[in-house]
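As you look at this complex, bear in mind that one protein chain is not there, while each of the others sits in place.
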Amino acid sequence: MNMALAILSRDVKTAFRSGGGWFYALFFFAVFTALAAIAFGPSLGALRAAAPAAVWLAAALAIQFAAADLFERDMNDGSLRVIAAEQGRLFPYWLAKSALLALTAAAPLILTAPFFLTMLGVPFAQGIGAALLLLIGAPALFFIAVLTAALSTGLRAGGLLAMIIAAPFAAPVLVFGVTATKAFFAGAALFGPEALILGALSLFMAAATPVFAIAALRVSLE
Amino acid sequence: MNMALAILSRDVKTAFRSGGGWFYALFFFAVFTALAAIAFGPSLGALRAAAPAAVWLAAALAIQFAAADLFERDMNDGSLRVIAAEQGRLFPYWLAKSALLALTAAAPLILTAPFFLTMLGVPFAQGIGAALLLLIGAPALFFIAVLTAALSTGLRAGGLLAMIIAAPFAAPVLVFGVTATKAFFAGAALFGPEALILGALSLFMAAATPVFAIAALRVSLE
Amino acid sequence: MLSRFSNPAKFEAFARGAGPVAFIVFVIGAAYGLYAGLFMAPAEKFQGDSARIMYVHVPAAWTALAAYSFIAMMSLIAFVWRHSLADVAARSAALPGVVFTGLALFTGAVWGKPTWGAYWVWDARLTSMLLLLFIYFGYMAVWQAVPETARAARFARILALVGFINIPIIKFSVDWWNSLHQTASVMRLDGPTIHPSMLWPLLAMAVAYTALFAWLVFTGMRATLIRQRLEARSARKPSRPTTVEAV
Amino acid sequence: MSPYRRAISLAAENAGCDRAGAAIVRGVTFSLGPGEGMQLFGPNGSGKSSLLSMFAGLIDLAEGVVGWRVDGAAVEAAPEAGVFFLGHEASVKPALTAEENLRFWAKASGGGDVDAALAAVDALSFRHLRAGRLSAGQKRRVDLARALLVDREVWLLDEPTAAIDRDGVKIIRKLIDDHLARGGIAVIATHDDLGDGFKRLELAR
Partner (left out) sequence: MSPYRRAISLAAENAGCDRAGAAIVRGVTFSLGPGEGMQLFGPNGSGKSSLLSMFAGLIDLAEGVVGWRVDGAAVEAAPEAGVFFLGHEASVKPALTAEENLRFWAKASGGGDVDAALAAVDALSFRHLRAGRLSAGQKRRVDLARALLVDREVWLLDEPTAAIDRDGVKIIRKLIDDHLARGGIAVIATHDDLGDGFKRLELAR
């Protein structure tokens, strides 16, 4: 726990200090929204129809990109080796890094989603609902991102490789995320069957990925 | 020249050897197309509307991402210092790295764009036009990517920072790229005013960025 | 069974015999299947001769799916029993798997043009096949990206297993996705009722593809094993302590 | 300088390890009891670093036995919260100052006096410099200072004197002596002989 908290607070500090990595996901979101507006605009109707897809795709990409160098630096400068050698377990480390990603990438995205959706012509109240759905589905996206980052740590062009590996995993989340959001915008209940499946995907990824991610980190230290 | 060729051929070799970095950009495109289709699809009408934005965003992201570790490794392992100390000038080095990026990221993307656009429901002939527009606009994107990669190498803050620096520069390229492509798909002439602006942006970036990129690399060695 | 395959030398002896047999089965099966399918079987009622591409397409799709299951199974064996021959088998199945997936996609796309009027539509089956291709690519990329075989194997096992869990999820989600918004342009094929004259060539082709797959895997494994032996031969002598002195 | 709470010992019997499938080291036999240190010599590529990684549990044992004992009782792997590992790289974050880097390690392992640690490696003068700006030897000192924060009985040091100046080498020798005096054990891979008072294991190819 000490370990996890120490890493988390150090990395948050570094993120703020060196160029604001925390701000990145948000920025990505803004660019994405602007492009969507250009592509589907100027009719608000078309924009609104495209909004669920745009917001989920933006979330998936932003989280995946933000995860790209989650472990890379610790690997290169030897800290990961030290942590593994001195702590024995890598679970606290994994936990800290996941929390970091959640705080710096997923959270800002979810919090600001309603605003960006307003720009796409979605009423604010519906935007809040969409953000709640993101909250349910984003964990799946980011556990996948953490796993693929661990798998590609230390490899050349690791970020792109991670992206390739992640795509098939992200696809189901996108499918249910978009349909849930569309259904909600069309008047269905917020927590319909799609939302339940989204939640199930998140739980499943939370349960299935840590073991594999930690195993992958260990292999990269050999 | 010896230097530039030696670096280029070494890096191409490394790219082929370690996991096929050369085809990552292509692959990224495929993944991006599939994810966009899954988010916006399956109706071909909606996909076709999303296509111009998707292809430009994919190009910008792929190039920016591929550039992320263009200088990073040479910086970390000391080769860049050796080259600067022993060669005096960094222009051949910059040239080799730019050519590398063009060959491994920009070129495969432009060449395969018509094909991926077909998958988004764009007729092949229109896809060729879109690829030509990419050819006009992509140089701007990649000179920006090289510059920001150099800047972020110096600042030791990595790929994310590069993206943030790049975004304001890349945004106009994206906007004009998307509107040009949209107009062309809607029946306008291929080389309309937006295409001219795109070309102008590319020329401007080609002229303006090398000096700054090389200066940034020098700073990072201080 | 397991122990028979656990010893690389025994396996190689087996593969030396089984490889040619598989190849012969492939040649005979494909010769019969293609001849019967292309010339003897009747043209399909609605699609005419273009439906003959079925004899290439359908078994390719089957084999592509089977190949991934094979990889996942081998990876599980390698993961649980740390069995390096299973890694070799899984790795050798990847390229044939990609080839069959690519063949299914390509022939499907070619077939799609006359029947649907487009090379590609985002139909459930097509989409999930495309995602399978991505899983294959990711798996191969990991093998490629990690130069040390022993390390690459461990990464690859992890990915193959997680990927396998993911396949039913993909299948399920994509079906769901597509069923919600049908597009008019997609002509649904509810499996043409198959006459024996079409079924036999189809089955023959399936057998031929499976034999081809087996042959490719055997050949790939033998090549890998030979390379590994060469590497082991050129490997350095281990260091040994010369002096151990007390204080 | 109170003695360590646990008495840890390490013994190897015919031990060996592999890297990427190739046999690297074979037949390593030694034993270290509380208060004993061992210098590990050997030409470049003979497997010193690999052995340290193996003791730390990062690489699997390929042959033979490696036995740990904590207060007499045998344990399977390196004892929990027992190892201090100093690798070839400096494991400092360039964006943080020397002091912040150490505060992080102190916090991560639950305590430790950062000021004392900085003083012990003569690093007070650059405590407020960002680690990215430190010289090679200064970085290495910061990494060494971690030893004084984590309070571990087993020290695994990979070329601790690399990039360190002559005064620094004396400091390191003293740190190790203090550690052994407290009942710790140390395995030190090095090309510079640190002097007497250590067991020696020489690897040859």
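Letters A, B, C and D name the chains as they come in the text, with residue numbers starting at 1 for each one.
Everything that follows uses one rule, which is that a contact is a pair of C-beta atoms (placed from the backbone, for glycine too) under 8 Å apart; a residue touches a chain by one contact, two chains touch by 3 or more.
This structure is a prediction, so every number in the text was calculated from the model and none was measured.
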Filtering D:Pro3, D:Pro43, D:Gly111 or D:Gly195 for touch with the omitted chain leaves D:Pro43
Of the candidates D:Tyr4, D:Trp68 or D:Phe126, the residue in contact with the absent chain is D:Phe126
Given D:Glu36, D:Glu99, D:Asp143 or D:Glu159, the one touching the chain that is not displayed: D:Glu159
If the hidden chain were put back, which residues of subunit D would touch it? 19-20, 42-45, 48-49, 88, 125-126, 133-138, 140-141, 159, 162-168, 191-192
So which bits of subunit C touch the chain we can't see? 147-148, 234, 236
Logged for subunit B, residues touching the omitted partner chain are 2-3, 5-7, 9-10, 13-14, 17-18, 73, 76-79, 81-86, 88, 218, 221-222
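Quick note on the criterion: only the chains that are shown with their structure count from here on.
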Where the centres are mean C-alpha positions, what is the separation of subunit B from subunit C, in Å? 34
With chain centres defined as C-alpha means, what is the inter-centre distance between subunit A and subunit D in Å? 38
Spell out, as numbers or ranges, the residues of subunit C touching 2 or more other chains. 127, 131, 134, 137, 141-142, 145-146, 150-151, 177
Give me the residues of subunit B that touch two or more other chains. 18-19, 27, 31, 34, 38, 156-157
